[in-house]
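Pasting in a structure now, in structure tokens, and then I'll have a few things to ask.
For this view, one protein chain was removed and the others were kept in their places.
In order of appearance the chains are A, B and C, and numbering begins at 1 in each one.
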Amino acid sequence: MIDIIALRRELHQYPELGFTEFRTATKVVQMLTALGYRVTYGKDAIDDSFRRGLPKPEVLEDAYQRALQEGAEPTIVEQMRGGFTAVVAELDGIQEGPTKAFRFDMDALPIRESGQDKHVPQSGQFRSTHEGIMHACAHDGHTSIGLALAERLSDRQFAGKVRLLFQPAEEGVRGAYAMVEKGMLDQVDRLFCMHLGTDVPSGHVKGASAGFLATTKLEAHFTGVSSHAGASPEEGRNALLGAATAMLNIHALPRFSTADTRINVGILEGGTGANIIAEHARMVIETRSTKEETNLELERRVRQILEHSAAMHELSVTVETVGGAIPIRCDMELAELAVKKAEGISGIRHAEAISDGAALGSEDASYMIKRVQEQGGLATYMIVGSDLPAPHHHPEFDIDEAVLAPAVEWLERLARSV
Amino acid sequence: MIDIIALRRELHQYPELGFTEFRTATKVVQMLTALGYRVTYGKDAIDDSFRRGLPKPEVLEDAYQRALQEGAEPTIVEQMRGGFTAVVAELDGIQEGPTKAFRFDMDALPIRESGQDKHVPQSGQFRSTHEGIMHACAHDGHTSIGLALAERLSDRQFAGKVRLLFQPAEEGVRGAYAMVEKGMLDQVDRLFCMHLGTDVPSGHVKGASAGFLATTKLEAHFTGVSSHAGASPEEGRNALLGAATAMLNIHALPRFSTADTRINVGILEGGTGANIIAEHARMVIETRSTKEETNLELERRVRQILEHSAAMHELSVTVETVGGAIPIRCDMELAELAVKKAEGISGIRHAEAISDGAALGSEDASYMIKRVQEQGGLATYMIVGSDLPAPHHHPEFDIDEAVLAPAVEWLERLARSV
Amino acid sequence: MIDIIALRRELHQYPELGFTEFRTATKVVQMLTALGYRVTYGKDAIDDSFRRGLPKPEVLEDAYQRALQEGAEPTIVEQMRGGFTAVVAELDGIQEGPTKAFRFDMDALPIRESGQDKHVPQSGQFRSTHEGIMHACAHDGHTSIGLALAERLSDRQFAGKVRLLFQPAEEGVRGAYAMVEKGMLDQVDRLFCMHLGTDVPSGHVKGASAGFLATTKLEAHFTGVSSHAGASPEEGRNALLGAATAMLNIHALPRFSTADTRINVGILEGGTGANIIAEHARMVIETRSTKEETNLELERRVRQILEHSAAMHELSVTVETVGGAIPIRCDMELAELAVKKAEGISGIRHAEAISDGAALGSEDASYMIKRVQEQGGLATYMIVGSDLPAPHHHPEFDIDEAVLAPAVEWLERLARSV
Partner (left out) sequence: MIDIIALRRELHQYPELGFTEFRTATKVVQMLTALGYRVTYGKDAIDDSFRRGLPKPEVLEDAYQRALQEGAEPTIVEQMRGGFTAVVAELDGIQEGPTKAFRFDMDALPIRESGQDKHVPQSGQFRSTHEGIMHACAHDGHTSIGLALAERLSDRQFAGKVRLLFQPAEEGVRGAYAMVEKGMLDQVDRLFCMHLGTDVPSGHVKGASAGFLATTKLEAHFTGVSSHAGASPEEGRNALLGAATAMLNIHALPRFSTADTRINVGILEGGTGANIIAEHARMVIETRSTKEETNLELERRVRQILEHSAAMHELSVTVETVGGAIPIRCDMELAELAVKKAEGISGIRHAEAISDGAALGSEDASYMIKRVQEQGGLATYMIVGSDLPAPHHHPEFDIDEAVLAPAVEWLERLARSV
């Protein structure tokens, strides 16, 4: 039987960034296959053209080679080469019934993990071996819970089907949409998504969550013409002038009376030297709103500003969506079922239907939830509380491993429910 | 015989702004007609659609009514109603020969004339009676010289034809182009333009001038959508954001290695109240260059910035050319003729072919000169020096009336030359 | 006895803008004095240095002369010359008791009143005789109610004192603060403010209101150095570059997670001609927030942007507060008293304690309410509903005169309450 704490610690040592979860996903495929699941992965589990914010080819290849060196099974990982690191597994229960899906995310963050002795992964000798990359958002725990759940359910003692979704690239809200577009959420009757932590203490769980914002992440590239700033300035087309104009005007977009909004140009960079008119500039932009349609309107206006800031200076500009999420509306019927099923689990002291709407940022499970709901299914986003020594995305973040086993049991009960 | 000083003083008392020279031009028509010239004026002398920077209809009408009240001959001025204040007169000499044209400008400036005793028009009791308008650039002198010249030449003792062009709206470089487009400069063999003053002392004349810049004056109107800044900011389309963006980016256009350039947004105004998203904004812009093609390139880029600053914020924008001029290249053959003819005139101590290129700003006689040269004729822009108590366009500007008579004689000699 | 409809119509014909309510305020002084009130006005009722957004001296003087010509009592209006148009009247009841204050605003708007027959003031022949000025926000009704209330209470059959505050310049939230600073709200136990209309139908009243925003209105003047844009651009210090930079950066100030905010640069204007570097620019700016402290923080940041946008281009800048308001928190104890007292009044069908928070914009009665509450008194802002043919501030705005008499009775009951 899986030692969930050992498994989580093993995963913790090999964190992989979004779309490079080659080692992790290969291990997931191997374990699920061994347990008797029908496993879909690689290009069969995620749509190439809808992956957002894909790393550069050389980054993907380096990570692939690293996974090979670290022992990833070659014939499996070969199918994931180029960033196709989604895994979907399905198992039929012994009798007819609804399809219940569970979603787990697998990716880590570009954070250098703390080496202080008080940091448990350091003192416990399972700190990240990939310097500069860290599981600082509990996805190692999520993946472990998913695999332990798979083991429990391999007895097939449930009605209907169970579908386990292991998603790449949740950070930056990049991976879920392409799995949805590949059809991985079709024919799902109940979808359970979950997260560890999020300011909920150990022993507490929530059947649903509120407060997720719609968001779009855009990357824009301005291209002009370089020229010598002294000898022939008039021959240049200055990409930085276009980018600076876009910077100011994007931030100057109006507040909305219809919803809360946010706009940020988080990165702006361009130019090569003092005496060269800058040929190229790159911007990374984020919009958010409490309403999906307001976020779409903001995105539309940002794109318009980018287009005309470029045209104003005779630059070309490309704009790519590198991430996105929509608000989440949980089905309270499912949330209440979850609360009911939490009763009596050792390690869960308190369960309630919904958290109070404190903003949790954005989550691209939102696309999965929307797809299931559009097709008549129910969905919810649950929280398994965990005491935390430091906030999410912090070098000293760590989870309370005592909450892992209760979480598996909770999900197991939901999987076996009719 | 015309008393040129009295005539100049009379004109000085009734200064009229560009395209509203109703009283002045009517007087010119009357005098030239009386002298036997074939006189063309009103819509026959200037092309409606090429007049630039035309005042608003109510301004034109008010000035028209003022001229009527001041005694302008009704049947003549009626032909000028709406701003058609150009006059062209022609007379045939007694024998065949070339057509010699002379250009005089008639308009005044929106400057309140000095009321100090040391200011000669004040002490001499011929200060402007049109409060806030003033002949502060010697065009009263130019018109007087033109009329005195007409009288001298009415004896027809010259070969070929003489054509006298009385131009409206030189200030703002607005009127000449529309006379050229009406054909008023066609079939001219020699064109003599002239200006009084310009830092050349009394008794000195120049046969040609250098240093005029190409220029374009544009007026842009941005139109957006107003909305309440508190209740529904997202419904507004802010014309001032578009205008401010254009302001900064127009000034940020590159310097040119190929020619000296200038750019200025001289007026920016819009909005109606603190709590209203501004629906409208107006900008007045000027480009200049030592080269015509560089000025055209700058104008093209300014227009592009205006267009996209508007589109960026979903505004519409209109851009109108309200003035313009090109550099002047004088024919030195004509300049040398002028120098030669200045010899021996009482009141002219010194004549030279060309001034040294000190920038004289811009002049729309440049379009007339270009048209004549394109058709194979010769043209020059001459200076009749005048000691000045204050610079051009200053409330205390005044000319040295002693230079008027020598100027007439100089032009007469050129008109009678073969 | 006062015919309140006739009085309102009379006031409607002579609308006066903020701080120029010379005729209106003089009439108010005369009527209150005749009724036996102790009347304070002119510089005794409003603090000179805290008046915000005062019109220019010549505008104040023109309006003063107009009031004289329209029959304003010279010895009274003389005390108001220069814009001191506040009036405060007090009367002692026949026995001891609390001081109850009532606030009415008197100013009109710069709107041209409709001349259509369907517009009742037109067909009823009491349209504005001050072309371009209109009572389009019901302050004529407010003032009439105040005067009718004064007449009712002149019998002194109440306990304590009644204080009636007639405020200038509510539009633009400019006048109340200076009355507060003059001490006009000191020693008030209960303050009743009221407004007609505001989307509440005739026959309905509210004991309190919510949704008012804190706001600050600023006027900035940039001063640089003009120079000829062609001849010596480097000698200029371009006020429009500073203003355009401020425009963009003020709009780019961040959204706040702590409160809803608004920012608007509503007016930007500067420059005199195409070829002159602009010496001067003016901006009018507004900030708003649901929280007073957030609005103050926004104002602080706006001022900082103005200061450094100027300094960046070696301009000087002055920034003046020309209006302001804070959020209103009504005392529900008073609101409930008001609801109770509305019972049984003919013409009032429905009374409730508070409106539902629909944003009503901003109100400078907020400063009066705050001062009373700071000193231990109670205050509320009540609504007297009125069917409206067109929204507030619209050329066809008009009130339902049938609600005036019930409003007077309501306030009378509150004045006589113990």
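Here is the rule we go by: contacts are C-beta pairs under 8 Å (C-beta built on N, C-alpha and C of every residue); 3 or more make two chains touch, one makes a residue touch a chain.
Since the model is a prediction, treat every value here as computed from it, not as a measurement.
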Displayed partners of the chain not shown (whole complex): A, B, C
Touching the absent chain when the full complex is considered, from C:Leu91, C:Ile145 or C:Ile305: C:Ile305
Which residue of A:Ile277, A:Val339, A:Ile354 or A:Ile369 touches the chain not shown here: A:Ile277
Chain not shown: contacting residue from C:Leu241, C:Ile267 or C:Val284: C:Leu241
Of B:Arg262, B:His313 or B:Lys341, the residue in touch with the unshown chain: B:Arg262
Contact residue for the chain not shown (choose from A:Val265, A:Ala335 or A:Ala379): A:Val265
Sole residue of A:Ile46, A:Leu153, A:Leu240 or A:Ala379 that reaches the chain not shown, by the stated touch rule: A:Leu240
Residue numbers in subunit A that touch the chain omitted from display: 172, 213, 215, 217, 228-231, 233, 238, 240-241, 243-245, 247-248, 251, 262, 264-278, 281, 284-286, 288, 322-323, 359, 361-362
Those residues of subunit B which, in the complete complex, touch the missing chain: 248-249, 251-252, 255, 260-263
Subunit C residues that touch the omitted chain in the full complex: 231-234, 236, 238, 241, 245, 248-249, 252, 254-258, 277, 297, 301, 304-305, 307-309, 311-314
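The rule is short, and it goes like this: only the chains that are shown with their structure count from here on.
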Chain at the geometric heart of the assembly (C-alpha centres): C
Between subunit B and subunit A, distance of the C-alpha-averaged centres to the nearest whole Å: 68
Distance between the centres, which are taken as Cα means, of subunit C and subunit A, whole angstrom: 52
Where subunit C touches two or more other chains, by residue: 248, 251, 262-263
